[in-house]
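Reviewing the structure listed below.
As you look at this complex, bear in mind that one protein chain is not there, while each of the others sits in place.
Letters A and B mark the chains as written, and numbering starts fresh at 1 in each.
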Amino acid sequence: MIMIAGGLGIILLSGILALALERYPRTADSIFRWGVPAGCLAAIWPAVSLLVTGALPSRPTAGEVFGLDALSAWFTVMVLGVGAVTAVYGVRYLERERSKRRVGTAHLLLSILIVAITGVVTAERVVAFLASWELMAIAAFLLIIFEREHAEARRAGLIYLVVTHVSTIALIGMFAAWGPGLPGGGFQELAIAAVNHRVPVALVLGLGLIGFGVKAGVVPAHFWLPGAHAAAPSHVSAFLSGVMIKTGIYGLLRVLSLLGPPPAWWAWTILLLGLASAVLGVLWALAQHDIKRLLAYHSVENIGIILLGIGLGTLGQAYHHPALALLGFTGAVLHTLNHSLFKSLLFLGAGAVVHATGTREIDRLGGLARLMPRTAWAFLIGSAAIVGLPPLNGFVSEWMIFRGLFETGGTTGVLRTASAAACGLALTGALALACFTKLHGVLFLGTPRHTATVAPGAEQGLINPQLALAAACILIGVLPILVIPAAAQAASAVLHDSGGIGEVVAGASVTSAISVAALALLALIAIVWRLRARVAYVDRAALGPTWGCAFSQVTSRMQYTASSYAGNLLMVFGPLAGTHRVVGPGTLHVHAADPVLDRLGRPVWSWVQGAASNMRRLQTGRIFWYLLYVIFALVGFLLYLWFVTAP
Amino acid sequence: MIAFPVFPIFTLLIVLGLAPVLPGIANRTKSALTGRRGAPVLQLYSDLGKLWRKGVVYSRTTTVLFRLAPVVLLATSLLAGGLLPLDGRVALLSFPGDLVAFAGLLGLGRFFLVLAAMDTGSSFEGMGASREVTFASFAEPALFLCFTVLVLATGQLQLAGMFGVPLAAAWPVAAPSLVLAAAGLFIVTLAETCRVPVDDPLTHLELTMIHEVMILDHSGPDLALILYASSVKMALFGSLIVGVLAPRAHEQRVLAFGELILGLGLVAIAIGVVESIMARLRMNRVPHLLVAASALAGLALILLLR
Partner (left out) sequence: MQPVHDLLLLLVVLTNFWVLGTTRLSATIRATAIQGMLLAGLPIALYPGLSLHIVGLAVGTFAVKAIFLPFLLSRAIREAAVRREIEPLIGFTPSMLLGALAVALAFSIAPQLPLPEMRSYMLVPVSLSTVVIGLLVLTTRSKAVTQVVGYLILENGIYVFGLSLVERVPFLVEIGVLLDVFVGVFIMGIVVFHINREFDSLDSARLTELRD
């Protein structure tokens, strides 16, 4: 614990110094650039060693305020690893903003956010958990409105602030329902209370699902997420989207670990919510024109995939299939890490594009691969990973969840129905492929649509963090054995059952088969490439214009844009797709509209406002009316009493 | 682990070698049924040979990705072939859930091919790419529903485990489901291999193409790689269909493999027959066909789940 506390102290100190030394930008920047990774490294070490050796007992001794078990350790590694990378990136990313606003504030807030989230995932007591949770919410809010001159950012921040407090209130309610009179309020006591069957399980799980689900951005409570993540500076978006929303996942898993096996209805709810989030998240992402909003919607999708894993795990618990439970939770936990890697990679790449071109509109960009080749490659790797293609990390975790879904087919009774969810997951994957070929193709390939010039070396200084994340994606994809045992440990911390770890780890032959397949794929690509190079006279290849099918007046405006690329697909889904088509002479615009926010949220909100202003008529200002209200109220209560006491 | 898998490699090589025959058979069937002589069955071999010897022209717009795409496409198809048990029992590479890897590999190939099309900056190729991902989005769920049916019918999680004995044992109890799954797979095959009624490989109008328009800019050996990979893809899906419809439970591996080759020929003929009796669907009706494939597989699943 000392090392973690010390590391977090270093992170916080670097943040404070970055703000305090604003006048000496170079010093402040280099302190932040080296201080945060150093602190993360120090704090990450105990967590890594716990996961590798499995040394500590599954729960630390009672009485501690913060502590580590395998589940906490897994999330700590994720928070600090991604945190370090985004912080380093952020220094360079915000450098030129210095003239406009106090960059040190963002650095300090980011370091506070890293510390707060570490606090959330290591808290051992209710008060410590809620305090860290609230600190995280406030720091994230301030970061979202960092570019507060944009009305859009202020609005997104406001929505976020309201929503995150709904989540906090639900969590306070959950803990209150769990153990109203518990001394100390430690998680240990909660677990003991759960064993003694004094807990209203349905209420706790329902409130927990609201509290954590809202934070994680589960459909239909996702609507705060795209706006908030798009408004923040890109490296902060990477951290919010990659890490912060995972605190919702952590919370669900922690509640499950303390409460024991949930009832079957809750498990089915989780599975269905996961399916809805996955499919709708990617569908709505497909309609987006703003790079960062698109990526943010993909977080909704991936949270859905993680929930599918958790749903499988809880189904395994509810129907007493320990192997299935372990497989589901391992897949969920692993996908949580994987998503944090490739999503932050993609956000950092998007940040580099925004940094270089000054626009987030996909349709105004194009042909960036020539100007920013390394960013394009890193982005390609991130895209393939998020789609779930081999040989990258996204494939490994999606494969585990698919395998779990197929495993349910071998069971009996109603549980077999879960196997049909594989169809939904497949649809998600295929739509994600459409979405990321659109994004990568329109951003980086083809000819430039924009007139803004990109200075050579625009990606300098921003590329190394991306390459590090891309390397992590490839490494986990090719050698999943490096992380699967640790993920299985984290999953078994949820189940309080270390018996099954052996099974998953013994499935090492399976994981090694994936490694063999991945290596074989890379080898085959290399072989075919060599073979082709030998005969294809590549060095003597002729160069020419793109074949325009006998049409020679080709301009870059004729290329397929993001709207036209996704148009076919979105049209099939009709009103579900959340798009608004505007066809003009020679133009087609498909505006993205979030069905939940724009078709449900706004009308309901305006109805509430209308109702509230109608209520104002009650306020007449005449004493006579107020007395009448008192009498009405009295009579009402009397009637109620009569009604209640009547036989 | 195990002895060097001589026989699986041998069978895979034969299937890979014979793959270009399949489009030839399909086209020849179509010609015969429409009263023409048609191109020779072995036409694709000479096409491939000629393309392989030709030079290449690259668009100035393209990047390395464009040259990498055909290579990745072929490599993924070859590896996906390694996951299939061609003699009904043993695959070169097999692990629980390798169905997902099969679909994932084909997805990777598609990912690169589509990006290569976008790389040219051509509006035609962008159109093809858009259509390809649109239709793939509907073919993929259908494919996975068929896989789920197979998993439920056999209780096996790996391709090498389910074809052969478990499927043969499943036939007496789950015949309707398996027939429906095979029908679903066949529709998916038509879509994945770009045949009528989804796409017409013989069309000459760019605006009506899907697959062909995506590869307009590929030339020489690159085009040869893509054409060959498409024929391999047909062989892969054909093997799946044959595996479902005619599971080979007996011990003679050579005989079982022979049956597969025969079955592949029959699948190619079936594709040719469908091509000659059906008109091509309007573009906006293709998703509808693929949803129908999903509905078939879903019905199969319902029958198994009851």
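Here is the rule we use: contacts are C-beta pairs under 8 Å (C-beta built on N, C-alpha and C of every residue); 3 or more make two chains touch, one makes a residue touch a chain.
Computed from a prediction, not measured in an experiment: that's the story for all the values here.
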Practice problem: State which residues belonging to subunit B touch the missing partner chain. | Solution: 172-173, 175-176, 180, 285, 287-288, 291-292, 294-296, 298-299, 302-303, 305-306
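Here is the rule we go by: only the chains that are shown with their structure count from here on.
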Quiz prompt | Centroid spacing, where centroids are CA-atom means, of subunit A and subunit B in whole angstrom | solution = 35
Practice problem: Over in the complex, which subunit A residues touch subunit B? Could you list them? | Solution: 366-367, 369-370, 373, 376, 380, 384, 387-390, 395, 398-400, 402-403, 405-407, 409-410, 416-417, 419-420, 422-427, 429-431, 433-434, 436-438, 440-442, 445-447, 507, 509-510, 513-514, 516-517, 520-521, 524-525, 527-529, 532, 535-538, 540-549, 554, 556, 558-560, 564-569, 571-572
Quiz item: Where on subunit B is subunit A touching in the complex?
Solution: 52-53, 55-63, 65, 67-68, 70-72, 74-76, 78-79, 82-83, 93-101, 103-105, 107-108, 110-111, 114-115, 117-124, 126-127, 129-131, 133-134, 136-141, 143-145, 147-148, 151-152, 155, 157, 206, 216-217, 220-222, 225, 283-284, 287, 294, 298, 301, 305
